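Removed: one protein chain of the complex. Kept in place: all other protein chains.
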Amino acid sequence: MNNRDSNAEDILAQAASLRWELGEKVHETLMESIFEEAAGIANDVVSHTGQKAKVWDRSLDWLFTSRLTGFPIMFALLAGVLWLTITGANVPSSWLAWVLLDTVHPLLKQGAAFIHMPWWLAGVLIDGMYMATAWVVSVMLPPMAIFFPLFTLCEDFGYLPRVAFNMDALFKKVGAHGKQALTMSMGYGCNAAGIVACRIIDSPRERLIAIITNNFAVCNGRWPTLFLISSIFIGGMVSSPLLGSLVSSGTVLAVMMLGVLFTFGVSWLLSNTMLRGEASIYSLELPPYRPPRFWRTMYTSLIDRTIYVLWRAIVFALPAGAVIWLLSNVTMGGETLAVHIIHWLNPFGVLIGLNGVILLAYIIAIPANEIVIPTVLMLTVLTTGTAGVGAGNGVMFELSEGDTAALLHAGGWTLLTAVNLLLFCLLHNPCSTTVFTIWKETRNLKWTTVAALLPLVMGLLTCFFVAQVWRLVAGGVTP
Amino acid sequence: MTLHPGVLLAIGAGILVCLGLLFWPRRGLISLWKDLHLNTSRTRMEHVLKHLFNAENLHRKTTAKNLCIRVGMGLRKTQALLNRMESNGLIKQDDQGNISLTDEGNSYAIRIVRAHRLWERYLADETGLSGDEWHQKAERLEHTTSPEQVEALAAQLGNPLYDPHGTPIPTVDGVVGPPQGQPATSFAVGEVIVVTHVDKEQDHLYSQIQAEGIVPGMQLRILETSAQRIRFGSQDNEHVLAPVVAARIIAMPLPAEQIEVLSNETLSSLQQGETARVVRFAPTCRGIERRRLMDLGILPGTQVQVTLNGPFGDPKAFLVRQTAIALRKELSNLIFIERTEGAS
Partner (left out) sequence: MSSRSCASTSCSACPSGQLTKLGEGEQVWDYVVALAGNPNTGKSTVFNALTGLRQHTGNWPGKTVVRAEGGFAYEGKQYQIVDLPGTYSLLSASPDEEVARDFILFDRPDVTVIVADATRLERNLNLVLQVLEITDRAVLCVNLVDEARRHGIVVDTQKLEERLGIPVIGTAARQRQGLDQLLQAISDVASGRRVCHPYHLQNEPPALKEAIRTLVEKIETLFPGLPNARWVALRILEGDKRMIAAVQLGEFHQVRKQPTEAAHE
């Protein structure tokens, strides 16, 4: 043993002195000689016969990256994917809602009554947990199942690296990586998936920037809120329905664009302050085009991404359902807990141009943003005491647009509330699935906290200032 | 809701400004307070040790008078500090006021110097900070890093031998490797040298060298030497320095077979379809950047061809060993090339 130790030390000492002699070029010269020998062997065994496929690759490259055609193709594809997702998801979404919410839920309730399950247990399990989970599935599954396979097809074909290549000049200006264009686009599907995708960014600083700003891409769990609120409050201001729908889609688009602006602004801010010292390197491999295998990709993508992300959403949504039900059914001093919390939150909510109901809904919906609207409706009924609407305390429900509008107006909502809700929908803390994903990807408490709180603080500030300016302009009207 | 929105607006803006004042990086109150806090007596003592160590390596004598300028304290305070250090057994003072390190002081100093140079190396190789920030930052970090952390840092960096200025980093056992090369003043006209080290002990001289953009790894041709000035030619520039300043540049003669690669064209100047051979990396391309390039197969001797111009002209895609790799201008500016006839 002793002999070995002294020998080992001897070797290391010799290595150390040899290192001083060789200098620090060892790595470089070694790499050079390895590549040289590799080239020698490759020359021996590889023979070229023709180059017809290269021409095809080159012209595709030109088509996708030239100034003339590159950007139109890119935006057309993105718009196409989003349109397919939104319109395509409608049918399966309402079908799922019909099955899970309108058919299975009453059946479960009947079953519970049949076996004389105590009302509170049935409430927590069926009205709370089952409802929330079913809601998340029906809202989230269809768009995810359409969006991600489409995205994966583009990826397998080799188109996405070209997008990163095109967009790089823009992202470089704010200290970010061109691949952030892709992780951002994925964020429109699901922020958690977008954050996992940040792995493709191999430069440490740019990767963190992409992770932290991904939340500014409105994920499909938040789309329903945007669509509903802008159509009731903004589109509803215009008398003609056609013009109204144009105005409300314009509003949704404006919110999305605002998100893009925030992405660039915050990226710039981060790269010049907190992340200034992080290392930054840029290289991007442009792989050859490969014909995607349609069915296989569809299948893999469905299994790999959707089911996975969904499963996690369900894991997070189940407890949220229980919390919702309990808050609106446990009473204290004659009022439910929810009402107490809403009264307590309301002054602050009104200060920033929202209200207590919205704030509580966003707190409960931390696990899954899909349930914001049904929770808001349920809580509004609870606080206003509107009779004949809804399905009972703690049971989420949905109404027609007209009824929703009436209920919200009864709840004291104004145009300011709607505008600020749109802003807050864009700017608030990521859902818990996303936060958890950020933690898993960065393994760093500091960056996870920053990513979770930064958008929330920005949202609260934005709402606060918008509210004050709005009230100033409107002549000090207090809601 | 009795407050007027205008008042609320003012309060909100006020709070924002206050938070900004507190937390602004490097200029906010909190970071200023941190700086102040760092300036403890231990820090000052460690500075003294470091200066003594450097002076002894250059066989220069040090007195309390030289030191007080360096440490930025009054003579009386400096003397008090030195007396305290002497009683702690870190230094010795002789009758003429010359100060020298004891063995204990020497090993303490080596620890600080090692931490400083390793940090500089780390900041240069693994972060995005610019050259003027390495030294300042290392100057702070050296005092707050425990010996274990220093060793972990060394391991992470692969036990580097030199700091980014080309100065050898002392080993744990206090061995200081040979400085490579000799002062630039000792070469003859016409010789081509490669800078290995820039001495930054004397700030005013160092800043002149820095202003000329002379860094380790750079190749220079001696154009003129006289008692008044020394003229160097580099790729695209001429540098004139006083001999005192030039003596701070340590360099080695360049082997004849490497001289021909004094090309001044970089990869970024290559246009669509043109081909070239990489000849070397700029010295400022270091650390992760350099490793990444080599991993991608971009090394001296490699054939490259521009295959694709981005819609904004940057980045450009280069065909390297049958693969298209996009690089930004910042990086392709650091790769020197020699044009070759297109063999596509």
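Letters A and B name the chains as they come in the text, with residue numbers starting at 1 for each one.
Rule of thumb we're sticking to: contacts are C-beta pairs under 8 Å (C-beta built on N, C-alpha and C of every residue); 3 or more make two chains touch, one makes a residue touch a chain.
The model shown is predicted, which means the values in this text are computed figures rather than measured ones.
Within the entire complex, contacts from the absent chain reach the displayed chains A, B. Here the missing chain is touched by one residue of B:D35, B:D203 or B:D295, and it is B:D295. The chain not shown here is touched by just one of A:D127, A:D156 or A:E206, and that residue is A:D156. Within the entire complex, the positions of chain A that touch the omitted partner chain are 4-5, 7-12, 14-15, 18-19, 21-22, 26-27, 29-31, 33-39, 41-54, 152, 155-158, 160-161, 199-200, 202, 285, 287-288, 290, 293, 299-301, 303-305. Residues of chain B in touch with the missing chain: 154-156, 158-160, 291-292, 294-297, 321-323.
Please note the rule applied: only the chains that are shown with their structure count from here on.
Our note on geometry: chain A versus chain B, Cα centroid distance of 41 Å, whole angstroms.
Contact residues of chain B toward chain A in the complex are 1, 4-6, 8-9, 12, 16, 25, 123, 126-129, 159-162, 171, 177-178, 180, 287-294, 296-297, 299-302, 307-315, 317, 321, 323-328, 330-331.
Considering their complex, residues 16, 19-20, 23-24, 27-28, 31-32, 35-36, 39, 58, 61, 65-67, 70-71, 165-166, 168-170, 172, 178, 205, 273-274, 276-287, 347, 350-351, 461, 464-465, 467-469, 471-472, 476, 478 of chain A touch chain B.
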